[in-house]
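Only one protein chain is missing; all other protein chains are in place.
Each chain carries a letter (A and B) given by its place in the written order, and its residues are counted from 1.
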Amino acid sequence: MTVIPPSRGMRPRGLWPSRLLPWLLALGLLASSGGGALAAKRPFITLASTTSTENSGLFAAILPRFTAETGIDVRVVAVGTGQAIRLARNGDADVLLVHHRASEDRFVAEGLGVGRRDVMYNDFVLVGPGDDPAGIAGLADVGEALGGVARARAPFVSRGDDSGTHKKEMALWRAAKVDPKAASGDWYREVGAGMGAALNISASMGAYVLADRATWIAFKNKRVLRVLVEGDLRLFNPYGVILVNPQRHPHVKAKEGQAFIAWLTGPSGRAAISAFRLEGRQVFFLPGS
Amino acid sequence: MGEERNDMVETALEPAPTFRLEEARHAILPLVLRGVCFEADGQRLIDGLSFQLRAGPRTMVLGPNGSGKSLTLRLCHGLLDPSAGTLGWHGSEGEGVPGDQGGNGGAAQVRARQAMVFQRPVLLRRSVLDNVTYALSLRRNAKVSREMIRIRAQQALERTGLAELAHRQARVLSGGEQQRLALARAWATEPEVLFLDEPTANLDPAASRAVEGIIAAIHAGGTKIVMTTHDLGQARRMADEVLFMHRGRLLEAAPADSFFNAPHSPEARAFLAGELLW
Partner (left out) sequence: MNEILAAFWHALGLLAGGDPELLEIVGLTLRVSLTAVALAAALALPLGGALALFRFPGRGALVVLLNALMGLPPVVVGLGVYLLLSRSGPLGGLGLLFTPTGMIVAQVVLVLPIVAALARQVVEDLWVEYEEQLRSLGAGPGRALWTLLWDGRHSLFTAVLAGFGRASAEVGAVLIVGGNIAHVTRVMTTAIALETSRGDLALALGLGMVLVTLSVAVNGAAFFLRDWSRLRHG
């Protein structure tokens, strides 16, 4: 009697480590990811501000000083002015730092913020292609300059995003008695984007654009663009800081927020702001200077 | 003889020692079919099937292509529900409701006492041993330990000559080895009925003979064999009784000797002469 001959085969190998290894790795990853969340236990505040301020590099320069002096971290969420105000309205930030007085005043009037203080100002510049098809270079009156752009139907890029810069731009068009929206899509290009994106597009298109000086100086893709009009008092751009009302949003870190506002508008903060340099130039100025 | 893996061997086997998973086992045979019909896409593929499957004899379902052999197996095994007629295990006639499996124990218990091997073996993407333990673990109850399952699986592999391949990936085995694994898997569950749908159709003669040997051993262990084949030589070797089907109808049901030597119907005669093609 014989049995069915066994097929030739290899020795059996251990099973469990190889099959479990992928799962162990996955678990390890999940475990390690939890660790990071526990690490940051230093007190912090959330500051809603604008991309133009962030892109200038101001925050990277002055905020470490605040943290060194008080031990409080400042987490900057940099978005458009409209979005920053929306964040503060929702209570997703503790402090608001923007540069549009009308919006700031409305914010406080609606009871959403308290204790608005002046911080600093910078200015806007009208930037355009070096060959200046509208012929506005060097004009002292920005309203006249914008009129020239409209008459020449030269390409003009607008941020179109309800930001502080955009609102300033619209105010200037009104002062020049021009309605650019009628030409939207034609020579007036509304890009609905931040300052950097708008500058990128202008640089590629050879278009005119209104920019804040700090972003402009820090911007690395200037190509054919140059500053054509500056210095008009209407291009003045003041910043205000507001604490989100803790009575509206009880979770707001009122104490740390107030400490930040006090520092920013106090001697230490003011010194840091005026010491900030971009390409060797001061871009943010203290009120009254 | 050469050193091929599937050498022809004598397969006079005593019934292999078995474990009993459960204590008292209610036999599910006989299976009684009365007037079973099956329709699909508006076509009547099985018509008026009536027969009995009793414990003991190896039943071969024979017939040309399209005669409904595979469908019949699937109807019996419960993979398909009849459109009409009754199908009753435990010898009951069913309640007259199509598809009722009748008897005590419930449909799951009835299924658990059967096994089926298909023409192309469907194996899981895991080791040879794990394929068998998988089948056993599906029927596991509280009294059966993992260790016992592993031992039974190992035994099944030994009886089918696959012990040395226990830790190989099942998918890399040859066609013959895969079919032997499918059989080992079925055998390990100690089925009361084993259905086989053309199990050697895709295998070379040596592998086929090895498979036939295993089927014989399973039968010797007390399992009812119900098998289809289109290989007349295989049918003559293995059949105790024959169900001859043609175009969805059962034309003859007879002991093997009587069918092969003196078939009644002209279709059967033509089939045995190799002249009935469909």
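One rule holds for everything that comes next: a residue touches a chain if its C-beta (ideal position, glycine included) is under 8 Å from a C-beta of that chain, and two chains touch if they have at least 3 such contacts.
Owing to the predicted nature of the structure, the values given are computational and were not obtained by experimental measurement.
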item	value
Absent-chain contact - pick from A:Val95, A:Met195, A:Val209 or A:Val241	A:Met195
Residue numbers in chain B that touch the chain omitted from display	74, 77, 79, 108, 111-112, 114-116, 118, 122, 124-127, 134-135, 138-139, 167-169, 172, 185
On chain A, residues whose C-beta touches the chain left out of the figure	10, 13, 15, 18-19, 21-22, 25-26, 29-30, 32-33, 36-37, 40, 46, 51, 55, 60, 75-79, 89-92, 194-197, 199-200, 203, 218-222, 249, 251
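We adopt the following convention: only the chains that are shown with their structure count from here on.
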item	value
Rounded Å distance, chain A centre to chain B centre (Cα mean)	74
